[in-house]
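Note sheet for the following structure.
Selected chains from the complex are presented in situ; the others are not included.
Going by the order they are written in, the chains are A, B, C and D; count residues from 1 in each one.
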Amino acid sequence: MKTYANALPLALKGCLNLHSRIDTLIELAVDEDAPMGDLTSEAIFSPEHQSRANIIARQDMVICGLDIARKVFERIDPDMTVSLQAKDGDWIERGNNVIVLEGSTISLMTSERIALNFLKRLSGIATLSRTYADAARATGTGVRIVDTRKTTPGWRSIEKYAVRCGGCSNHRASLSEHVMIKENHITAAGSLTKAVKLAHDYAPHLAKVEVETENMDDVREALQAGAEVILLDNMSLEEITEAVKLINHRATVEVSGGITLEAIADYAATGVDVISVGALTHSAPAADFSMIIPRD
Amino acid sequence: MKTYANALPLALKGCLNLHSRIDTLIELAVDEDAPMGDLTSEAIFSPEHQSRANIIARQDMVICGLDIARKVFERIDPDMTVSLQAKDGDWIERGNNVIVLEGSTISLMTSERIALNFLKRLSGIATLSRTYADAARATGTGVRIVDTRKTTPGWRSIEKYAVRCGGCSNHRASLSEHVMIKENHITAAGSLTKAVKLAHDYAPHLAKVEVETENMDDVREALQAGAEVILLDNMSLEEITEAVKLINHRATVEVSGGITLEAIADYAATGVDVISVGALTHSAPAADFSMIIPRD
Amino acid sequence: MKTYANALPLALKGCLNLHSRIDTLIELAVDEDAPMGDLTSEAIFSPEHQSRANIIARQDMVICGLDIARKVFERIDPDMTVSLQAKDGDWIERGNNVIVLEGSTISLMTSERIALNFLKRLSGIATLSRTYADAARATGTGVRIVDTRKTTPGWRSIEKYAVRCGGCSNHRASLSEHVMIKENHITAAGSLTKAVKLAHDYAPHLAKVEVETENMDDVREALQAGAEVILLDNMSLEEITEAVKLINHRATVEVSGGITLEAIADYAATGVDVISVGALTHSAPAADFSMIIPRD
Amino acid sequence: MKTYANALPLALKGCLNLHSRIDTLIELAVDEDAPMGDLTSEAIFSPEHQSRANIIARQDMVICGLDIARKVFERIDPDMTVSLQAKDGDWIERGNNVIVLEGSTISLMTSERIALNFLKRLSGIATLSRTYADAARATGTGVRIVDTRKTTPGWRSIEKYAVRCGGCSNHRASLSEHVMIKENHITAAGSLTKAVKLAHDYAPHLAKVEVETENMDDVREALQAGAEVILLDNMSLEEITEAVKLINHRATVEVSGGITLEAIADYAATGVDVISVGALTHSAPAADFSMIIPRD
C-alpha cells in the first residue's frame, strides 16, 4: 500500500466548467434573489445607464468560484463585460481586484449579491483548506488531508472542488461509489468480517473497501478480512500509533474525529496516510468581498 | 416610527412546509449523494433487513430542519417510520434524541447523511441566531436582530426560516421586494435625493424605501428625501448615537458592519431599532448530530 | 403619508431580461406546440429554404413582450435574424411592423405561434393598462392604478411587467412580501387590532401593513392599530369620501371592488391614493398580430 | 366526408389528471405566490390554528379546474380536507359552494389565490365555450365549434380541456401532429398543389391534410390536390356558401376569422362542418370566485 509522496499538488487541477448542476444552482439563486428583477435599480436607472465596477477581496484568501461568478453575470446579462483578474486557487491579498465588470448598471446591481454569495462560500472553504494543506505539507510526511460527505446539500460537487483549490484532496463523492463500512453497518450486519466479504463480492472491481474501526480488535479483524483502507475513528494518538504499526502498510490508514488544525502535526507523526476533516466544508467561515462602483 | 416592543417571539412562527423549492433541494441532495443508491448497504443487507435508529444531538442547540429531514426519509423510502421527538425552534440538550427511525436498513443508511447535512446547517444557523436574539433581549431595548441576503445560493428561504427559529427577524428576501438604496446606487445615480424620489415614484405603494448612509450628511439628506428606513453602515458608536438623535423616530434606524455578539449591548444602547448581522447565515458553524443503530 | 405626485412614469422602467423563469415558460411553450417540430413545414421545405417575414400589429396597442418573442425565435433557431422595430411600452398603430425576421422557413413557421401567443397576451394587458393609466392621469390627482395577484399561474412576473409597460403600477408580488390583512384573516383571528399587532411584531422592518376594511368602524380600528395602508373594499363613493377625510393622510388609502374604466374619475375625486383593478391581468382581451411572409 | 351528427357531447369527457405538466404549472404558481410562505398568515396564526372555508361561485358559470384546485391545496398541505361540491363541466349558479375546505388556517390562506387563479381562468374559458356550444347546438346543423392554438403559453393542454368542458371541440394540439398548410406555407412553397403533395408523402398515415384557402380558386386547387379538410379563412357568407356547394362533402369544411357568438347561426346555415374561434382561449374573461371563512 502506498503513501502519498506528493499529496499536495502545487497547481490546481480540475475544471469547474465540467461539473453538472451548476446552472441549476445559479437558476435557484437568481430565482430567490431576483424573481422579478431588482426593484431598486430599475427605479433609479434606465436600462441604458452603464457603469464599471470592481469586485475586491476584503481579506487575504485562496480565491475560488470565479468561473461560477462569471456564469452568474452572463446569466443576468450576456452583454456584460466580465474580466477575471485571477484563477481559482490563487492566493489573493486583501484589497486586490478579482473581477472587473462593465455593463448596464441595473445588470451589475442585480448580479452583485448572487455572484458574491458563491464567491464567499467557495473561497471560504478554499482558504480554510489551504491552512490544513499547509500544515500537512509542513510535516514532510506526505500525509493527505481529505474532506467528507458533510457538505451543503446541492453544493457537494463545487464544495469538493473548493477543497482541491485549497490544496487538500477529496474523499469519496457519494454513497454510490466505493465501499465504506461504518459502525452502523457492522452493528446491523452482526459481523465486520461478513460485511467485508459481502462488499468484495458485490462491489465493482474498481472499488476499494474501507472499514471504520474503533479499537485494536476491529483493526485486526478488518486487516484479516482484506479491507484495503482502514479508518481509525476517534482513537487516541497512542492507539493510532499502535494501529499503524500493526497494519504495517498492508492497508491505507485514515484517521478522523474532530481533528483540529493545531493537531495535524501530531496525527501526521503517527504515520497515517490520510486525515479526514469535516470542518473543511461544514464550518468554513465565509470569505469577505465587496463590489465597488468607483466614483470618477 | 415604532420600535419593536416584542421583537423576539417566544414561540416559533412560520411553516417550513409552505416554502417552495425544498423538494428541488432534496432532489439535488439525493442526486449527489445516492445517484445509484448506497453501494455499501446494498452489498451487505437484503432489502428486507430492518433496523431502528436514533438521530442524536451531540451538542446543545436550537433544532431546525426536522420537517426537511422527515421529507428526506420519505423521499428515500415512503415506508420508513419517522417519529420526530421535537419541534423546530426547540432548545435541545446534548445527547437527546431528535428523531426515531424504523425501516429498511438500506433505506436508513442511504438517508442518513442527506438528512444530517440539512439538520447540521439549519440548526447551526438557528443556534447562532439564538445567541444574538438572547443578547438583544437582554438589553431590554426592543432592538431587533435581522439577517441579510448573504445566504447560501439555493438556501435563502430555509436559512431565513432558521434565523426566525433562533428568535431573530428577517431583512428583505430579495431584490424584487422593497427598496434598498446603497452606496453604489448613489454613486451611479449621482444623488441620494434623486434616487429616493425615483424609488418612491416607481415602487409598489407597500414598499418602504431604505437608504444606506455613511456619514451625518447622508443621514440628513436621506431624512429630508423621505426615506422610511435609514441604514447607518460601519459608523462608530458615537456617530450612531448622534444619528439616532438627529433622526428622532422620523425613520426606522438600522445599523450594520461586522457587529459581533459581544457588541450587541453597546449598539442597542444607542437607541437603534434594527441590527443586521450577515454572519447569522454566512458563517454559522454546523451543529453536530449522529445517527446510531443501537446494539441490542 | 405621501400621495403619488408622478404616479405614471412617462418612460418604461424595468428589464424583462432580468426576470427569472421566462426560459421555463418558453420551454413549456415549445414543448406543447412543437414537441417534435413542425410536421407541415418539415414536409414542405428543406432545412436550407430561407424566408423573410414581418410581425404586424393588427390593432392599435401598447406593445409588450418583444424581448420574450426574440428569445422564442432564438430558442427555436439561434441562426435566425430577429430585428425588433419597437420597444416594450411603445404605442403602435395598426398595420405597423413590430419585428422583422429572416431565416430558415421551417424555423420561422415553427416559432410563429409561440411568439405571437406571448405578444398577444402581454400586449393585451399593456394596452388595457394604458387606458386606465390615461384615465388616472387625466384626473390630475396623482392617483395610482395598480394590479392585483389575480394573474395567470406561471405568468405573474411578466404580467406585472406588462402592467408597468402600460403605465400602471404593481401591488405586492406575492404572499411572502408585505402584509395584507384581509377579512378572512380578521374573522379567523377574531380581532383586527390583534392581527395588526402580530403582523408588526413578525414582519420584516421594511414591510408595510395593509388592512382590508369594509366599513367606517373597520377604518377607525385599522388607523388606531397603526396600519400603514388601508384598503376600502367595495365601499360606495360616499363612504370612501368619508373614510379619506377620517384617515386624513395618516395612512395610504387604496380602493378596490370591480372598478371600471368609466368610474376612475369618480373614485379619484374622492382623494384616494391607489385604485386596484384585477381586470388588468385577469380579463384583458388579447391583442391582435399576424406574421406575414410577403410575396415577392 | 361526415358531418358531426352529435358534435356536443352532453357529458364531459376526458380526465384532467392524465395530462402531464400540471404539476409543473402548480409549482411555478406556488413559487411565484408563496416562495417563502404567507407572511401575513404566519404572523397572525399558529400552525395549529384551524378553519373551515368555502369557495363560492360569484356568477353563473361552467365550472372547470376543480381537480387542479384540489392538487393546489394538497401541494400546499397534504393534511387539508378538500371536498369538491361539483364536477368539471357542471353548470353552477351564482352563490353556490364549489369546494369546502377544512384545515390549518395558514394553509388555507396560502392556497387561496393560487387555486382561485386556476379556477378563474379555466372556468372563464369553459363558460365562454358553453355559450358558443349552445349557439351551435341551437342551429340543429351539427356544426362543431373548435378552439385554435391561440392559447396561453404553458396552458395549452388545460385550456383545451376547458374548451371541451364547455361543450366545444379541439382543433389540433400542436404543430407536430396533423398537417395544416397556411398562406405563408403556400407563399414560401410557391404552389398549393405541391405543398399538399409533399405533405401527403411525408406525414404519418393517420394525419389528415388541411389547407387554408382565401378564394374559390384556392378551394378548387385544394380539392383537386386531395386536401382532406379545407379551411375558408375570412370569406364572406356568400363565398362560404358557394365553397360548400363546390366541395360537396368531398372534404371537411372549416371556417375561421373573427366569428362572433352572434354570427354562429349564419355561418352554420352555410353548411360548414367546423367553425374555429380563437377567442375561446385568448380572450375569455375570468370567472368570479371567492373564498369565505364563515363567521360562526
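In the analysis below, a contact is a pair of C-beta atoms (placed from the backbone, for glycine too) under 8 Å apart; a residue touches a chain by one contact, two chains touch by 3 or more.
This one's a predicted model, so the numbers in the text were calculated from it and none came from an experiment.
Peer 1: Can you report how many copies the full complex contains, not just the 4 shown in place?
Peer 2: Whole-complex copy count, per this file: 6.
In this text, only the chains that are shown with their structure count from here on.
Peer 1: What is the set of chains touching both subunit A and subunit B?
Peer 2: Common contact partners of subunit A and subunit B, which must touch each of the two, are C, D.
Peer 1: Among the chains here, which has the CA centroid at the largest distance from subunit B's centroid?
Peer 2: Following the centroid criterion, the farthest chain would be D.
Peer 1: Would you mind pulling out the distance in Å between where the CA atoms of subunit A average out and where those of subunit D do?
Peer 2: 52
Peer 1: For subunit A, write out the residues touching at least two other chains, lowest number first.
Peer 2: Each of 31-32, 34-38, 42-43, 110 in subunit A touches at least two other chains.
Peer 1: Using the touch definition from the top, list the residues of subunit C that touch subunit B in their complex.
Peer 2: Spelled out, the residues of subunit C in touch with subunit B are 2, 4-7, 9, 13, 144, 146, 169-173, 176-178, 180, 200-202, 204-208, 210, 226, 229, 252, 254, 273-274.
Peer 1: Could you pull out which subunit D residues touch subunit C in their complex?
Peer 2: Per the stated touch rule, the residues are 21, 24-26, 28-29, 31-45, 49, 51, 53, 105, 108-110, 112-114, 116-118, 120-121, 124, 149-157, 173-182, 184-185, 187-189, 194-195, 198-199, 201-203, 207, 279, 282-283, 285-286, 291-295.
Peer 1: What residues of subunit D sit close enough to touch subunit B in their complex?
Peer 2: 27, 30-31, 34-38, 42-43, 46-47, 76-77, 104, 106-107, 110
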